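Every protein chain but one is kept in place in this view of the complex.
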Amino acid sequence: MDVKREEAGISLATTAGRRPWRQRLPKRWYAHVILIVAILITGFPVYYAAVVATQSNTQIFNYQLTPSTYLARNWDLVIYERQLPRYMVNSVIVALVMTTGKAALALLAGMAFVFFRFPGKWLVFGFVLITLMMPTEVMAIALFRLVGIRLQWGGYDAMVVPFIASATGTFLFRQHFSSIPAELSEAAQIDGANPLQFLWRVLIPISWNAIAALFVIQFLYAWNQYLWPLMVVQEPTLRPVQVGLRTMRSGTETGDSFGPLMLGAVLVSLPPLIVFIALQKQFMSGFALTRDK
Amino acid sequence: MRKTFLVLTLLLLAGLTLLAPVQAQGCSADAPCEIDALIGFTDHRFDWAVERAAEFSAMFPQYQVNLESFGDYEILLDSYILSQEQGNPPEIMQLFEVGTQFAIDSGYFKPASQIIAGRDEVLGQAVDFDDIIPVVSSYYTIGGDWSSVAWNTSTPILYANLNILGEAGVDTLPTTWQEVETTCAQLQPLVDAGTVNGCIVWPNHGWFFEQWLAQQNTELVNNGNGRDARPDQVLLTTDAALNIVQWHKDMYNAGYYAYSGVQRDWSGAVQAFNSQQLPMIMTSSASAGGIVRNATENGVEIGTSNMVYDDEVGWTGNILGGATMWITDGLDPDIEEGAMAFLLFFSNTENSASWHQISGYVPVRNSSIALLEEQGWYEANPNFLTASIQLGDSQVTIATQGAIFGTFVETRNIITQAIEDAMLTDGDVAEIMAAAEEEANVLLEEYNLLYVDE
Partner (left out) sequence: MYAVSPLILLALVALAGGGWSAWRARAQGADPAIRSRPQLWGLLGAASAAVGAAVLLAPLNFCPFELDGDGNADQLNVLIGIFLLVAGAYLVHRVVMLLVGRWLRGEGLPGAGETRPGTFRGPAARLFALLCLAPTLTILAIFLYYPMFDTFQLSTQLARLGAPRTRFVCMRNFNQLLSDPDYGRTLLVSFFLAAFIVVFSLAFSLLIAQMAYRPITGGRIYRALLVWPYALSPVIAGIIFQLLFHNTAGVLNHILDTLFGFEVSWLLDPSIAPWTVIVASIWNILGFCILFYIAGLQNVPDDLLEAAAIDGASAWQRFFSITFPLLAPITFFLVVTTTTYAFFDTYGLIDFLTAGGPVESTTTMMYEVFEVGVVARNLGSAAARSLLLFGIVIGVTIVQFRFSRGRVMYGS
C-alpha cells in the first residue's frame, strides 16, 4: 500500500548510506564551520531578542549583551497583565482549524481533479489556478467590506472561513496524486471500492507526508496573519498573537519597555517552531515527493 | 409537512435568540451591563485608568467597565471605526484632539451636552463644566456644545538632563530657538567626546509644527482655523510654516537635532533621553511622570522649561494637545447613563489631580489645581507646573485655539513627511511645503465631497 512513502524512505536511506567517494574526502569540518557561522549570523537577532527579554529599558539602551534579571518582571507583564496566553490560545485555535480545513478541502479538490472526469474541468481548473495569483493582501479592504461590514463577522469565523480554501493545497495534492500509479485506483475500482472508500483507505494513508508538509506551511501562514485580523477582529479577547503583540509595544508619548515585547516575540515564535521540529521529516519528504514528475 | 414544521421551529428559535439580548435589558448587580472603553495608553497611565474603572464598577455594581489598551491614538481610532462599521462599537472611546471634526462628521457619537441635557449630576456624579480650565473648554466647545468629556490635556515642554548640561558648563535652560542653538554649540564638545549622541531630540511629528505655528500666531487652515466655517485650504506655505521647517532643517544639518529616522518615534526619543544619550528633549508634558521617575532612579536631575520659540517672531501661545472621551451614539439609555457617570467620575476634582500627579497631564479642572496647590504638590515638583504655566500664559487667538478640520489626522502625517523630506534631502523647503500643501488640499477636498452636505 505504502508504495510512495517506502520509495521515499528508500531513496533517503540511500542518500544516507551509500557514499564511498564522499567518505574519501577529508572530514567535512568546513560544512560545520559554514553552518555555525550561518547560525551565528541568523541566530544573533533571536539571541539578542531573548537577551532583551530579560532586561530593563535602561540596560537595553546601554547595549548590554548578556541576560539580566528582569525576566520575571517582564514575564509577569506579558503573561498576566497583557495576557499573551489568551492570544496564543486564539491563534492555536485559528491555526488548527484553518490548517485542518484547508488540508481537507484541498485533499478533496485535488482528488476531484485527478481521479474524475467531468465536463468543463479545464474551466474549473482555470478558476482555481487563477486564484494562485490573487493575493488576499491586495483585497483586504474589499474583503473587509464583505466579511466585516456585510456579514458582520468579527471573530474566529472571520479569521478562518475566508481562507479555508487553498489553491496552493489543491495543487500540492493534485501533483501528489498525479504521481500515484494508475494501477492503484484501477485496483481499487476492481475491488469495488467507491470513491469515498478509495479516499479513506488508499489516498489518505499514502498522503500523510504531503498533508504534513501542507500543515507546516499553512500553520505558519495562519500563525503569522497580521493585517487581516488587525482589521477584522476588534474584540480584544478574540485577537490572535501577532495583533496581541502590538499591545506589548507602546508608542504614545512615553518610553515603554522593549523587554516585554521581545519576550512576547520569542514566545510567539515557539509554537510554529515546535510544529516544524515535530513534522520536520514528513515535511522534507512531503515536498520532495511533490517534485516528482 | 414535517419539513415545514421543522423549518418553522428553526426560524422561531433563530428569532428567539435574536430577541434574547433585548429582553435581558436593564442593568443590575447580578447581571451588570458591560461598558467597553478604548484607551490610548499601555503603560502606568493605563494602569491608573484601570484602577479608576475598578473603583467605579465597585461603586456601581450594575456596571462593569472594561478598558482596552492601545499603543497610540491613531490605531485606537482605526479600531473604533472598524468596529463601528462592523456594527459592534465599544461604548466609550478616547479620541485625540485632532480627530474632533471627524468625530462630529462621522455621526458615531452623541454629544456630551445632549446626554447630560442640562442636569447637574448623572447618577450622583457632578457635572460642573464651568470648572474646566478655559483653554480646554475653548477647544472642545463647538457651536456652544460640549462634544465630549475632557480627560487628558498636555502641551510640549522642554526637559533637560541637568547633570550633562552642568558638565558642559550650561546653567540656564534655553527658551528660544536661538538659545537652543547656543546651548547646543556649548554641548558640542561632549558630542565630539562621545559622551552623548547629540544635543536635542523631539519626535518628528506634526504636533510640534502645529505648536510652533500657533506660537507665531499663524493659522493652519483658512476660515478662521476652521472655526468660522468649514475650511477648504490647508496653509502650509505661510512664512511661519516655512520658518519652522527651515529651522528643523538647520538644526538637523548642524548636527544638533538627533533624528532617529523613524517618524512619530515618541518612545525612541524618550528612551534616548532617559538612557542619557541626549541631554535635551522636547516632548509632551505627559511624559513628565515617566521621565522624572526614571531620572530619580538613575540619580539624574531634571530641569524643564517652555517649548522653545523663535525669538525673532515672538511667542503668542501654545495649543493644547491630548484627548477627550466620547460616548457612542445609539446606546441603550441605561448604558449611556452609566458611561456618562463613569466619565464624570473619571474626571472629577480628585481624579484629575491624581491623574496629573502620575502622568504630568495638565489638570483640566480649576478645583484640581487648587487642590494640588493646597497639598503643596507644585512646590515639591516644580517640573509639573511648567505645562500649566505655558498654557495659562498663552493668549487666546484664532491660531492658539487650534485648527478644526476633518482631515487633520492625515494632514499631520503629510506635514511630518514633509519635514523629514526637508531634513534628509537637499530639496528646497518652499518647494517641499508647496507639494505637501497641494497633497493636503486634495485630501481635504475629497473629504468635503464625501462628508459635507451640499
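In this document, chain identifiers A and B correspond to the written order of the chains, with residue numbering beginning at 1 in each.
Convention: contacts are C-beta pairs under 8 Å (C-beta built on N, C-alpha and C of every residue); 3 or more make two chains touch, one makes a residue touch a chain.
In this text the structure is predicted, and so the values were computed from the model without any measurement.
Colleague: Given that one chain is not shown, which residue among A:V78, A:V114 or A:I211 touches it?
Modeller: Missing-chain contact among the listed residues: A:V114.
Colleague: Sort through A:L71, A:L96 or A:V128 and give me the one touching the missing partner chain.
Modeller: A:V128
Colleague: If the hidden chain were put back, which residues of chain A would touch it?
Modeller: Counting only chain A, the missing chain is touched by 11-12, 14-16, 18-19, 21-22, 28, 31-32, 34-35, 38-39, 42-43, 45-46, 48-49, 52, 60-61, 63, 65, 105-106, 108-109, 111-112, 114-122, 124-125, 127-128, 131, 133-143, 145-147, 161-165, 167, 170, 182-186, 189, 194-196, 198, 220, 223-224, 226-227, 230-231, 242, 245, 249, 258, 261-262, 265, 268-270, 272-273, 276-277, 280, 283-285, 287-288, 291, 293.
Colleague: Taking the full complex into account, what residues of chain B touch the chain not shown?
Modeller: Residues touching the hidden chain, for chain B, are 74, 78, 81-82, 84-85, 106-108, 197-198, 258-264, 268, 271-272, 275, 277-278, 410, 413, 417, 420-421, 424-425, 442-443, 446-447, 449-451.
By our rule, only the chains that are shown with their structure count from here on.
Colleague: In the complex of these two chains, what residues of chain A are touching chain B?
Modeller: The contact residues of chain A facing chain B are 57-58, 61-62, 144, 148-149, 152-154, 231-232, 234-236, 246-256.
Colleague: Considering only the defined contacts, which chain B positions touch chain A in the complex?
Modeller: Per the stated touch rule, the residues are 40-43, 45, 68-73, 75, 79, 82-83, 85-88, 154, 264, 266-268, 270-272, 274-275, 277, 283-284, 286-287, 290, 294, 297-298.
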